[in-house]
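This view holds just a subset of the chains, kept in their places.
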Amino acid sequence: MIRLLFFAHLGEQIGEREVMWPHVPETVKQLKDEVEERYGVSLGRVMTAVNEEYARDESPLHAGDTVAFIPPVSGG
Amino acid sequence: MTEPLFVITDRPISVEDVMKKVMRPEAGAVAVFAGTVREWTNGKRTLFLQYEAYVSMAEKILAQIGAEIAEKWPGAKTAITHRIGRLKIGDIAVVIAVSSPHRAEAYEANRYAIERIKQIVPIWKKEQWEDGSAWVGDQLETTAYPSGKPEVKEE
């Protein structure tokens, strides 16, 4: 099980900000594909963070990880 | 001083409080930047803004920016507070204070901080206009995504 966080418009599109995801894919890329398919969203310009650190598509995932989907930021 | 230097808050920001965190006898210059909610952007009137953050990670990334600054400009000390929640016109959204022995580094490091915030800190703003609202989709403030789908090319 991993914990998914969706922010900004992604959270609104998906209708949830936090989701417990039963499957643990091997990589961030695989998780993105699963999420895109499940929710019909595009994660093309979306960054990911695993346990609060920016991650790459090939980063590995483990049970208990928190993965945040981070749309282009607009703070400041 | 045990007050944290890098803070996400849902309360109004005191500029003096942020400044005081970086003032010290060896610094002769403090550069401060305050980003405020502007009423008009590209001819469109903003009523208010809603800021959202991935708070725990945002504070970490702000601290990382402070570390980057200390490495690039030795002797510079940085404090940053970013507000989230609903902000009205004129409210301060972010305050960056950088102190350094001389002024050139304070200005340069401060500007570096705001550019980095707009690149990598997980904070988002939603503009509320008279005729709708949208998440602002990129850090250059040039593109909004009324559909909520940043992947769609809109020109």
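For reference, chains read A and B in written order, and residue numbers begin at 1 within each chain.
Everything that follows uses one rule, which is that a residue touches a chain if its C-beta (ideal position, glycine included) is under 8 Å from a C-beta of that chain, and two chains touch if they have at least 3 such contacts.
These numbers were taken from a predicted model, which means no experiment stands behind them.
J.: Indicate the composition of the complete complex by giving a copy number for each shown chain label.
T.: The structure file's complex resolves to the formula A x2, B x2.
Keep in mind that, in the parts below, only the chains that are shown with their structure count from here on.
J.: Enumerate the contact residues on chain B facing chain A in the complex.
T.: 35, 51-54, 56-58, 60, 82, 93-94, 114, 117-126, 135-139, 141, 145, 148-151
J.: List the residues on chain A that touch chain B in their complex, please.
T.: Residue list for chain A touching chain B: 5, 7-9, 12-13, 42, 44-45, 49, 52, 54, 68, 70-76.
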